[in-house]
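Only a single protein chain was left out; the remaining protein chains are all shown in position.
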Amino acid sequence: MQFFSDNWAGAAPEVMASLAAEARRYGTAYGDSALDREIEQRFSKIFEREVAVFFVGTGSAANGLAMAAVNRPGGVIFCHRDSHMIEGECGGVEFLTGGARLLGIAGAHAKIDSALLEAALAPFDPPSVHGGQPMAISITQQNEAGGIYGIAEITKIAAVAKRRGLPLHMDGARFANALVRLEVTPAEMTWKAGVDILSFGATKNGCIAAEALVFFDPPKAADAAFLRKRAGHLFSKSRFVAAQFKAYFEDDLWLRLARDANAMADRLRSGLSKVGNVREAWPTQGNEIFVVLRRADADRLRKAGATFDDWARPADLAVAPDETLIRLVAAFSTRPEDVDAFFVELKR
Amino acid sequence: MQFFSDNWAGAAPEVMASLAAEARRYGTAYGDSALDREIEQRFSKIFEREVAVFFVGTGSAANGLAMAAVNRPGGVIFCHRDSHMIEGECGGVEFLTGGARLLGIAGAHAKIDSALLEAALAPFDPPSVHGGQPMAISITQQNEAGGIYGIAEITKIAAVAKRRGLPLHMDGARFANALVRLEVTPAEMTWKAGVDILSFGATKNGCIAAEALVFFDPPKAADAAFLRKRAGHLFSKSRFVAAQFKAYFEDDLWLRLARDANAMADRLRSGLSKVGNVREAWPTQGNEIFVVLRRADADRLRKAGATFDDWARPADLAVAPDETLIRLVAAFSTRPEDVDAFFVELKR
Amino acid sequence: MQFFSDNWAGAAPEVMASLAAEARRYGTAYGDSALDREIEQRFSKIFEREVAVFFVGTGSAANGLAMAAVNRPGGVIFCHRDSHMIEGECGGVEFLTGGARLLGIAGAHAKIDSALLEAALAPFDPPSVHGGQPMAISITQQNEAGGIYGIAEITKIAAVAKRRGLPLHMDGARFANALVRLEVTPAEMTWKAGVDILSFGATKNGCIAAEALVFFDPPKAADAAFLRKRAGHLFSKSRFVAAQFKAYFEDDLWLRLARDANAMADRLRSGLSKVGNVREAWPTQGNEIFVVLRRADADRLRKAGATFDDWARPADLAVAPDETLIRLVAAFSTRPEDVDAFFVELKR
Partner (left out) sequence: MQFFSDNWAGAAPEVMASLAAEARRYGTAYGDSALDREIEQRFSKIFEREVAVFFVGTGSAANGLAMAAVNRPGGVIFCHRDSHMIEGECGGVEFLTGGARLLGIAGAHAKIDSALLEAALAPFDPPSVHGGQPMAISITQQNEAGGIYGIAEITKIAAVAKRRGLPLHMDGARFANALVRLEVTPAEMTWKAGVDILSFGATKNGCIAAEALVFFDPPKAADAAFLRKRAGHLFSKSRFVAAQFKAYFEDDLWLRLARDANAMADRLRSGLSKVGNVREAWPTQGNEIFVVLRRADADRLRKAGATFDDWARPADLAVAPDETLIRLVAAFSTRPEDVDAFFVELKR
């Protein structure tokens, strides 16, 4: 009954086997091994165009370096006000950019409302040395509230970005979960919809530490290798990140793992809809579910060994005093019996 | 015949087994798992005092965050002019400190000459707003030129540091190799000799990515957790770094691996001393050897599959036009037959 | 009819005379002249306690260096969402702190609502490495909307700051205007009410470029001299800033100039209350007035040579389509005839 977060999960056996195999070999350090190169090319194949790829160990590193790569003095980044960049990285973007500003935009389900985005951009047109200058727009797919942007929604935000000459960044911490739900290709969910830079996350979906910063226009990545290195994010044994990706992509393991997680979330959704005194706080599609339930039930579940995270109540959500809002996350490793045990305990 | 660098080596089977075991479990994220705590305590036990420990993935991260933790505006860090911080981190210390300065000190075998250190510190006494203020001294053990500071040498530099009220940092990228050669305890080679902060490296000695930033005076580490997080260096699945250390310390694996590497370096030293047209450039003690040999020999060795790094000739080293200076590094995984094959080829 | 801003005004003759006198002398550079010291002591006398003072040339420098002096990694600064730090410094605070975050608090008349401040602080108690840590609270006196905090209001916010262990900073760009209106002493409006650090502005009130960063607890200023110098804010001929302050304080010139400006603002207020089709947008007390008037009137006034700034309409202010919101600022140099000419034109 482990539903706290997908980063509480372990790693897929295939990923571990790939690491073990790599451990028995020598290889060039600092990202220059044959395996590093092979996986970089694999990314280009997956995204159906030549991309520039930089392996890192955390999503915060990928996000922060992405912003550093498009940095401008007095730069302002437009992202959702509940985004991980704002809420969960201890000012990492500000730090890695030397002080760019994150401007939080509202929008339902933690998705940027494009009208509000336009309104937020308006005062910066033209930019002034007093208020600063827009430097990027960032969206999260799948996001913190379980929301998934449809292709049309991404395209709409990308259109705003293009009009303003701004790069569009996607924080893809749960990229795979969104991808398999939308049933589109990686290309369709990114550059074909107008995304310029992607933080491609694999850690939450079965790896131990494997993230990739992907530039769809390689010349824009000219500085990224220097930025990564000087921030301490170039692994000497970089090929062990590559080795994780190798297994991750092999036979579409990544899509399978994401589908498994989403399926377990669906099982949760379906089951919860049949339980009294429990309701979904808002509809979600991927592997994260937000549920309002009675405190007493939550307490009992925890006592029984279930783990899940408390979530801050949005202003517009009605939660009774004896109720609480929680998040349930299904991971690649969640089994049907974990879900069913949760229901048994909940209904007790 | 892989002698390019110990970071070209793979990882120890015990480390991989520990990772594999951890992959099958759930665990709290962001460094708060039971395993993280257990290994932190293990560090305290190894160092015979309560220490504050922060796991990171690269030595550059450990070094840069160490300096950030003792940062002062206009700060100047005194380290050897051939140190990794200066030569190999792309300005990482400068970046992570927001612009501290590295002041390179000379000294034989890449070890800081304490008289030159005193001389370099003199103009900063008292500090002025024009020249800046000293903020730290950093030494590397075992260092870039294969040098190992004796305990007395560390103590002497520590005395300078104390007199100036400066923290003494040790870049321990090859900590274990030095430790087993000196036949002292971790405590003796660090805080008992006056070291305040340690970058404890395990990656080069049989892990895939496991480094620890260790503060011997835990209150001094108050900011380190925030610094690590905002630099993107807090792994969500931090327990996989802990898992590497678990195996690394179990049954003194780390000391065994370092002794193995050093023994293979000794086998190289011993063998080389018997070969004509080859000489050690300077004496070393750990797992790195610097050798002057004929270019023709170096080329032939490489053709036969040997790997090793070219090294920049120091100004005071005589190298004939038909000779070249190379570095040979023995890793934990180097086997006697690798060394012997190298000699066979060299003597051909 | 110059009402655009008090920084469009020139400088007081007394200030210029002091500069001219200083120009004929030699003096030690970089803040070490007898005059620098004399004026530093003058600040201590004015504030009735020993203070640490650092002269700079802009309010942005004072604000940014104040925040840099209390910097913490992952630091969050709580200030009004309409504050100059957020709206008008191009991310200067973020830059000078290496990426601290400004968190905008709402509140009427651009004054922080202390209840909202408490609410904003709550999620950071205790601080976490994900969300960052509070590092300062900053208020502006007199602020961007013409608002002036009463002593009780400052005390209330200071109480919040103390409870959280946070320094309270006052951006005193228009310090004198607020001071003479409240009819209190400099000490009463600052440290006696709980203010720890002050950006003391004189430029807007009759100087050409004279600002002072004042620490009421001098040991807290240990790093400030280094921060100022390395940000390029230590003037070689620093004594010319001191010379401005010399005249500024002599015979209470500063209070006289501020009273003159406020009196002219009062004359504007009084006159405007008697004109139809014009209304104060919200009540103000100092030298800034916010007025809703007909666009046609505004246009005609401008054609006649009047200058004033358009102001962004707050969400809760009713402004008809044919109306506009403007700001009128009276400076030390505003004359009654300027005000009267404005009315003549307005009533035309």
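To keep things simple, chains are lettered A, B and C as they appear, and every chain counts its residues starting from 1.
Throughout what follows, a residue touches a chain if its C-beta (ideal position, glycine included) is under 8 Å from a C-beta of that chain, and two chains touch if they have at least 3 such contacts.
Worth saying up front: this structure is predicted, and the values here are computed from it rather than measured.
*Asks:* For the full complex, which residue in C:Gly75, C:Gly92 or C:Pro127 touches the chain that was left out?
*Replies:* From the options C:Gly75, C:Gly92 or C:Pro127, the contact with the absent chain belongs to C:Gly92.
*Asks:* Among B:Gly57, B:Gly74 or B:Pro186, which one touches the chain that has been omitted from the display?
*Replies:* From the options B:Gly57, B:Gly74 or B:Pro186, the contact with the absent chain belongs to B:Gly74.
*Asks:* Could you tell which one of C:Gln2, C:Thr140, C:Asn177 or C:Gln285 touches the chain left off the display?
*Replies:* Counting the whole complex, the residue in contact with the absent chain is C:Gln2.
*Asks:* Among the options A:Lys229, A:Lys246 or A:Arg327, which residue touches the chain absent from this view?
*Replies:* A:Lys229
*Asks:* Tell me which stretches of subunit B touch the chain missing from the display.
*Replies:* 73-76, 87-91, 94-102, 123, 129-132, 312
*Asks:* Given the full complex, what residues of subunit C touch the hidden partner chain?
*Replies:* Touch set of subunit C with respect to the missing chain: 2, 4-5, 7-13, 15-16, 19-20, 22-30, 56-65, 89-92, 94-96, 98, 203-204, 208-209, 226, 229-237, 240, 307, 333.
*Asks:* What residue numbers in subunit A mark contact with the hidden partner chain?
*Replies:* So the residues of subunit A touching the unseen chain are 30, 68, 72-74, 98-99, 129-130, 132-133, 223, 225-230, 234.
Here, only the chains that are shown with their structure count from here on.
*Asks:* Since subunit B and subunit C are copies of the same chain sequence, what is the angle of the rotation superposing the Cα atoms of one on the other, rounded to the nearest 5°?
*Replies:* C-alpha superposition angle, subunit B on subunit C: 180 degrees.
*Asks:* On a C-alpha centroid basis, what's the spacing between subunit A and subunit B, in Å?
*Replies:* 34
*Asks:* Roughly how far is subunit A from subunit C, centre to centre by C-alpha average, rounded to an integer in Å?
*Replies:* Those two chain centres are 42 Å apart.
*Asks:* I need the residues of subunit C touching at least two other chains; which ones are they?
*Replies:* Expected reply: 73-74, 98-99, 129-130, 132.
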